[in-house]
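A single protein chain has been removed from this complex, and every other one stays in its place.
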Amino acid sequence: MVFLGPSTVLIVFFYFVPVILTFLIAFTGMDRTLRWEFVGIRNFARLFGIGARDPLVPKVLINTLVYTAGALPVTIIGGLLISILSMRMHPRAGVFFRALFFVPRALPPVVWGFLWAWSFEGTRYGLFNAIRTALGLPVIHWLIKYPMVIVILANGFLGISLAMLVFSSAIATIPRDYVRAAEIDGATEWQVVKYVIIPLLKWPILTMTAWHLMSFLNSYVYIMLITGGGPYYATEVWSLYAYHAAFNRYRYGYGASLITLLVVVNLLLLLGVLRAFGVKRMLARGKIET
Amino acid sequence: MRVTLEELCKYFGPVKAVDGLSLDIQDKEFVALLGPSGCGKTTTLLTIAGFYKPTSGAVLFDGKRVDHLAPRERNIGMVFQSYALYPHMSAFDNIAFPLKLKGVARRLRERKVKEVAALLRIGEILSRKPSELSGGQQQRVALARALVKEPGLLLLDEPLSNLDAKLRITMRAELKRLQKDLGITTIFVTHDQVEAMTMADRIALLNEGRLQQVGTPVELYRYPANTFVAGFIGTPPMNFLPGRLVSAEDKLTVVTEHFTLPIPARRLRQPFPGEKEIEVIFGIRPEDIVLGQGAIQGEVYVVEPMGKDALITLRLGEETLKALVSLDLHLHVGEKVNLNFPPDKVHLFEPGTGASLLGGRRES
Partner (left out) sequence: MRRYVERTLIYLMMALISAPFLSMYIGFFLRAFGEGSLLGIVPQRWGFSNFQFLWKPIAWGLGRTTMWAALGNTVLFAVTSGVVVTVICMLAGYALSRIEFPGRNFYLTLQLMLHAVPGQILLIAIFFLLLYVGLLHRLPGVALARASLEIPLGIWIAKGFFDGIPWDVERSAMVDGCTRFQVWYMIFLPLVRPGIAAVFIWGFLFAWHDFIYVYTLLPGTIKVMSTLIQSLLATEVIDYGYLAALSLIYALPPLVLFVFLQRALLKVPVFGGKGLG
């Protein structure tokens, strides 16, 4: 078919072929010589600590879990908080704050990374240390002392930008009368939020949670730009570790085996999400049958 | 072009949109597909046009099956309820579009568009975009676009429903005249019985995907085949009362709680042998009720003057009846009146199936 041909070709070429290729490379000792040398399951054995083991894998795994477990609540709770607050404000003020929190998504990753790296610079040249110096406080080596917190916040606020947008538009569709009725019944702001707004946001909250769970599990670009995975692998997450293995240490085979595991985890998650949600209800039937 | 539908069925999953529709439309005939919304009339039209594939049955043009043909290969013109003019093209380009696709030369294209525009009296507005046209003008452009390629069949999907009431009456006459002048077989979908009655040569009345009756407007009005047709055609709708049909000594009588009425035996569709009685639904049109004479007693409940006539709601015990009578009768609420149902104008239906018990095409 003329219409779906090009997209299908590109999708096969840049999604399916790479998945298969990743899988194949994972069973080779591919290095900077770029020679296909199959080594069986040696990479995976190393990964799972059988025989010659990789001492960094447990740390990277824990980092990934901590990072995901940290950034996900930041995104969902922060997104809820900002959307609810902004929707309970004067409309103009609400738009201003939503725009403010949307900026991270509209900024190029390099710029967002630069903003964080500069703001949390460990010397008095960084923004927050400059403020501290001006207030007569000693400088803090943020990126050395709290690297994971900063990485979680930088990515969490990226998540917030999308989540708060989705939540806000869901709140906008709640009929005003529900809220008015609750207020007449004597509900406080907090009670309105708890008993009226949040229950009606169930579906968007679930969608955003699933979405960002996958997003954080796979993301590494922002971490790479802010901390580079350091200091001493303190923020090295799984996908970043794979990237470093392949492109810094030229151990493509090993990197591919790390990615293979990640792809498997993704597929399992996706299947779970699809089972839970299903997308059929979004699709309308065609009205011409030729 | 002659159009034949043979046992046409179109199901959408469990929904039977069209169910076993057979219809024969003669060349140059103007047929209305009439029915309430969701009766399957638009689905039928879209199947004839080729947008839907029949689940079973067939569509034939001039005796040849067309199920394998795409809409563009069927030589049809179509006007949609929303007119569906292409917003980015001028009226001229809209009308010329079918010719352009056919590869008609520019010169000839221009001449043909001018011709059809003159026919529909829209020569002045050809350079405008659809958004700059009134509803009536848009409709004429849509009609011109459908006619310009000289189709063998014209399909109209509720073409008048987006016009205001006054314009609709003008367009009704104009469309009817145009159809006769051009002699194009035309199928017209509408939910408005007045439109169907006034314009069509024949009406096919549909309900829940099934054909209820097909015939001339007068046939449908005078000899409704069942209670659905009887209730759908005519405003205000026919009155229905439960009753019994009693046969005794070769005489037929309708017996209800409030009156008995003799029925001429010749009007029965099938002879009614022996002595017995059956349950029936008695029907009478408001305009057929005669007030001021007769043996039946009623009470005036509501009077709704409508200019020349008045719509009277009558009470017969617990039952109510609507009667359309001359305003000159000067009836007052609470007044007792005598009324009469002319035996030739009454209708009898079977309670279970709703089918008419009285005969069809016969002068009464």
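Each chain carries a letter (A and B) given by its place in the written order, and its residues are counted from 1.
Keep in mind that, in the parts below, contacts are C-beta pairs under 8 Å (C-beta built on N, C-alpha and C of every residue); 3 or more make two chains touch, one makes a residue touch a chain.
Note that the structure is predicted; figures quoted are calculated from it, not measured.
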Practice task
Among B:Phe61, B:Phe97 or B:Phe232, single out the residue that touches the unshown chain.
Solution key: B:Phe97
Problem - Of A:Leu143, A:Ile197 or A:Ala242, the one touching the omitted chain in the full complex - result: A:Ala242
Practice task
Among B:Lys112, B:Arg145, B:Arg222 or B:Arg285, single out the residue that touches the unshown chain.
Solution key: B:Arg145
Handout entry: subunit A residues touching the omitted chain (full complex)
Key = 1-7, 10-11, 13-15, 17-19, 21-22, 25, 34, 78, 81-82, 85-86, 88-89, 93, 95, 97-103, 105-111, 114-115, 117-119, 124-125, 127, 130-131, 133-134, 157, 165-166, 168-170, 172-173, 188-189, 204, 207, 211, 214-215, 218-221, 224-225, 239, 242-243, 246-247, 252, 255-256, 259, 262-263, 266, 270, 273-274, 279-280, 282-290
Practice task
Determine and list the subunit B residues touching the chain excluded from the picture.
Solution key: 46, 49, 51, 70-72, 76-78, 80-82, 84-88, 97-98, 101-102, 145-146, 149, 155, 157
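Keep in mind that, in the parts below, only the chains that are shown with their structure count from here on.
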Handout entry: Centre-of-Cα separation between subunit B and subunit A, whole angstrom
Key = 61
